[in-house]
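Here the complex is missing one protein chain, while the rest keep their positions.
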Amino acid sequence: MNGTLQQDVNQETFTLNLGPQHPATHGVLRVKLVMDGEYIVEAEPVLGYIHRMHEKMGENRTWAKFLPNCGRMDYLSALSYNHGYVAAVERAAKIEVPERAEYIRVITVELNRISSHLLWFGAFVLDLGGFTPLLYAFDDREFILDLLESVTGSRLTYCYFRFGGVYNDIDDAFIAGTREFIKKQRKRMPMYDALVTKNIILIKRLKEIGPISKDMARRYGATGPVARGSGINYDVRKHEPYSVYPELDFDIPVYEEGDSMARYMVRMDEIEQSMRIIEQALDKLPEGEIKPKKAVKMVKPEKGDYYHAVEAARGSFGVRLVSDGKNQAYRLKLRSPTYSNLSLYGEATKGMLLPDALALMGSLDLVIPEIDR
Amino acid sequence: MSGYFKELISGTKSLFIGLGITGKYFFEPVVTLQYPHEHLEMTPRYRGHIELIPNEETGEPKCIACGMCQKGCPSGCIEVKGEKREGVKGKVVTKYILNFTTCSLCGQCVESCKFGALRFSKEYNLASPRKEDFIFDLIEKLKEKS
Amino acid sequence: MLLAKIKEALQSLYEDIGDAAEIPAAADAVAAAATAAAPEAETLPEEATPEGEESKEEEVEETAAADAPAAAPPGPKETDYAAKGYHLDVELKPEKIPAAADILYRENFFIESITGVDWIDEQQLEAVYDFNHFDELCRVVIRTRTDRNNPEVPTISHIYQGANWHERETHDFFGIKFSGHPNLEPLLLPEDADFHPLLKDFKA
Partner (left out) sequence: MPEWLRVILFIIFVLSFAGLNAAYLVWCERKGAGHIQRRIGPKEVGPFGLLQPLADGAKLMSKQLFLPKGVDPILFMVAPLMVMVPAIMSFCVIPFSETFVAREINLGLLMIFAFASVNVLGLLLGSWGSANKYALIAGARCVSQNVAYEIPMLITTITMVMVTNTMNLNEIVRSQAGWFIHWHIFRLDMSLLMPVSFLIFFVCSLAETNRAPFDMAEAESELIAGAYTEYPGMGFGVFFMGEYANIVIGCALTAILFLGGWQAPIPLNFGGFLGVLWGMSWFFLKLYALIFTVIWIRWTYPRTQFYELLNLSWKVLIPISLFNLILTALQIKIFPWL
């Protein structure tokens, strides 16, 4: 980079490598920027720095042995990925899931979603230069991690769901702790609101910055909070109900503006909605088994291909299975939401200033291992 | 024009509110745990590396070296060997090596153990610059413990 | 509603195919037989041994493959959503893909993903396109098969810009060339990668 500076300044534009090690990319993502002063002429994300070929791993191991991989793609909402994968295999192999297990799945997934959104919130404000909200968010997130650790045994890369059920049952301490957490978090949200959301500096940095239109979201297949911030009322939990979501009453926050602020607000509102889901699920939690009556020994789905999507914290996570009737996948396609969400980055950042482009990148909520898989 | 002043005033107010919040937290007690000096008790379900459960009477491992854990491990990080001994039902485990460097703590070995001979330990203070330190001989570990 | 409409629109892409005896059409029939077999298998008692199931399926497939052109006229097939996870299964010839994408684009579908499947036994590569709709639940799967030794499918990245990356990914992993793609360089693999890891005969 050093040697080329002299040549570059004589031109109209210069190229800037954002990453693969850069504080705002949250991991090893590189963005090739062509800049005119501080304006971005062209932005091209370069992926693959931590590509691990999970899909090939899926073809080389039995269905059950792929389970630990799920937690290692989107490590911030690992349970959503767990859920997506087991649900797809259950659909393919026609495994019945007891109701209690489904409720436990929903409760833990939603807790995981809150923890993911909290971390995003902190990291996003950190991208904008505010340090303190990150630590406050971590404080809250620790509470969730403790809860999830007490039931799943791990804090981040969960491997908790099993075909037809879950690994462990939840106990009264977990239920009480979750209720306490919700009570505490409800009191905490107005603080975030006053400290961050209503802060004039933050508003100025996010309002009308990085607009993503409805049409752009559709052309690029953006889902999750990115789509919902652009006025698209699409949430797999409502749109394509799975698990026990149809029995629970919750809203899908949708904002029409399409700017970074809208995406921010969607996620903040989703924390509240997730808490509502958890509360109802805890109330309705039925007694019973957490694993199918007949233990699932060998999973052998019928020949054919199957698709199952779930709403992960970052959007629609889909699993496409192609089975040839053996005890491992013939083809396992993992559709990760941020892959599609990031693909619009090049178009959306045209003509933008560098700090705004970073605000936009933060608002997309990227998890690089999930993009690279 | 009125919007200008409105924004100015509300904006300034929001800044002072923000200062108030962080100022309040300045005087509140810290929430962090001073890790090397203080320790947390792990929750009962905490997944550390696996360990063998001893037979309460003899102190020998309950494991009969059936190899189900080895078979069920996605990362192939378990190596079990056993031999037949006289007077003992089933096999006696002679070698149980866990390569913790590749273990992903998924719990499928514990789940697949029909004899209740495996459990997760509560150890988490594991750090070493050497890879070899994470290849555990679980039988040794069990002996050390008792 | 939407499903019927889109089915009808996509049906038009089949009309000028003509002779069903061509290779892609035959592959069509195999896939059709597989999907047709699925609901039938569903009714089987759960206790049925996997081996039995398998053999039965093979039987069905063989018979279906023999008289497929007569049994299943080409066209989009509705599938059982609860069992499969999608509503419409469309198998097209590669050159029809952009037209199909265009139809879906005009009906406000969004692109979910593009991927490939390596059918090494048949020496074919399959490209699978997943489309979904934001307002109404309607998942459409479009697939096309191409020769494994010279896999080529026209790009749809000019219709759905999001397809750009998906096509690059599919090219990375399977080597399917998306003709007309503006920038078909490795995306997830190293820049100089000349291997395609998801091919069944790829050994690291």
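The letters A, B and C name the chains in turn, as written, and every chain counts its residues from 1.
Criterion: a contact is a pair of C-beta atoms (placed from the backbone, for glycine too) under 8 Å apart; a residue touches a chain by one contact, two chains touch by 3 or more.
The shown structure was predicted, so the numbers you read here are calculated from the model rather than taken from an experiment.
In the whole complex the chain that is left out makes contact with A, B.
Between the chain not shown and the residues A:V254, A:L334, A:L354 or A:V367, the one that touches is A:L354.
Residue-wise, the contact with the chain that is not shown comes from A:I201, picked out of A:I50, A:I201, A:M216 or A:I252. Listed residues A:Y103, A:F121, A:Y136 or A:F250: the one in touch with the omitted chain is A:Y136. Summarising the interface, subunit A meets the missing chain with residues 1-3, 5-6, 8-9, 14, 16, 22-24, 37-38, 125-132, 135-136, 139, 195-196, 199, 201-202, 204-205, 353-356, 358-359.
Taking the whole complex into account, subunit B touches the unshown chain at residues 8, 15, 18-19, 21-23, 25-32, 34.
Just so we're on the same page, only the chains that are shown with their structure count from here on.
Annotation: 24 Å between the Cα-based centres of subunit A and subunit B. Those residues of subunit C in touch with two or more other chains do not exist in this structure.
Across the assembly, subunit B contributes no residue that touches 2 or more other chains.
Only residues 7, 10-12, 14-15, 17-18, 21-22, 25, 31, 43-47, 72-75, 104-108, 111, 120 of subunit B touch subunit A when the two sit together in their complex.
Chain contact summary for the complex, subunit A toward subunit B: residues 61, 64-69, 71-72, 132, 136, 139, 146, 149-154, 157, 159, 162, 167-168, 191, 194-195, 198-201.
The touching residues of subunit C, counted against subunit A in their complex, run 34-35, 37-38, 41-42, 46, 50, 53-54, 57, 83-86, 108-113, 115, 117-118, 128, 130, 132, 134-135, 137, 139, 141, 160-162, 164-166, 169, 173, 186-190, 197-198.
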